[in-house]
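Quick one: the structure is below, and I'll ask about it shortly.
In this view, the complex is presented without one of its protein chains, the others remaining in place.
Right after this comes subunit A.
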Amino acid sequence: MTYTFDFMAVRHGLGVLFDGLLVTLELTVAANVIGLTFGFGLALLVMHRWAVLRWPASLFVEFFRCTPAIIQIVWFFYCVPMLFDVYLDAMTMGILALACNLTAFNAEAYRAAIQAVPRDYRDAGIALGLNGWQRIRYIVLPTAFRAALPVLVSNGIGIFQQTALVAIVALQDLMYMGKSLATESYRPIETFTVVALIYFAVSFPVSQLASWFEHRRDRLAR
C-alpha cells in the first residue's frame, strides 16, 4: 500500500463538518418529536374498530415501511410541491419526509406495546369510572410507552442515520458537507472516515442507552 494519510486536510474542514452535524441533529430531533407523538395516534388508528380509520392508517404505515427511505425523500422533494402546490423550504421538507417514515415505524412499535397492555388494566380503568380518553391517557399511554421505549429509541437512531439521505436532495447536513469536503480536498478516505466516525460517536452511546432501557424493562418485568 502506497497511500499516505493526511488527516490535516480534514482538520481544516472540521468547522464545516460541525455545521453539517448541527443540521443533521436538528433534522433528527424534529423528526423524533413528530414521530413519537404522531406515531402513538397512528397506532391507535391502526387498531381502531372503524375500518374507515383503520384502512388508511394501515396503508400509510405499510407504505412507509415497505419502500426505501431514499425514494420517500426524493418523492417528497419533487412531488409534494407539484401535487399540493405548496413550496416549503428544504429543511421543512426533509423533516416532513423523515418524520412520516419514523411515524410509520413508531406506530408499529406502539401497536405491539399497546396490544401487550394487559386486558385487566383496562377493565380496572372501566371499574374506576374513567372514560375512554382517560383510559388511553392514564393507562394505555404510560404502559405502552414504557414497553415500547427500547424500540422507539432504536428507531430514533435509525432515523438519525437515514438523515444522511437528505444530502442527495442538497440539504447541507453532515453527509453533504463531507461529500463536498472530500471533493475539494481530494482526500475522500480521510474525510469519509472522519464523517463515519462522527456518525458513530453520536449513535453508539444512544444505542447503548437503548439496550440499557431494554435490559431494565426486562428486569422489571420479571
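Keep in mind that, in the parts below, a contact is a pair of C-beta atoms (placed from the backbone, for glycine too) under 8 Å apart; a residue touches a chain by one contact, two chains touch by 3 or more; residues count from 1.
As a working rule, contacts and distances are computed from a predicted model.
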{"item": "Name per UniProt, for the chain absent here [options: \"FecR domain-containing protein\", \"Biopolymer transport protein ExbD/TolR\", \"Na+/H+ antiporter subunit G\" or \"Amino acid ABC transporter membrane protein 2, PAAT family\"]", "value": "\"Amino acid ABC transporter membrane protein 2, PAAT family\""}
{"item": "Residue among A:Met8, A:Cys79, A:Ala124 or A:Ala170 that touches the chain left out of view", "value": "A:Cys79"}
{"item": "Contact footprint on subunit A, counting only the chain that is left out", "value": "1-3, 62-63, 65-72, 74-75, 78-79, 82-83, 157, 161-165, 167-168, 175, 178-179, 182, 188-189, 192-193, 195-196, 199-200, 203-204, 207"}
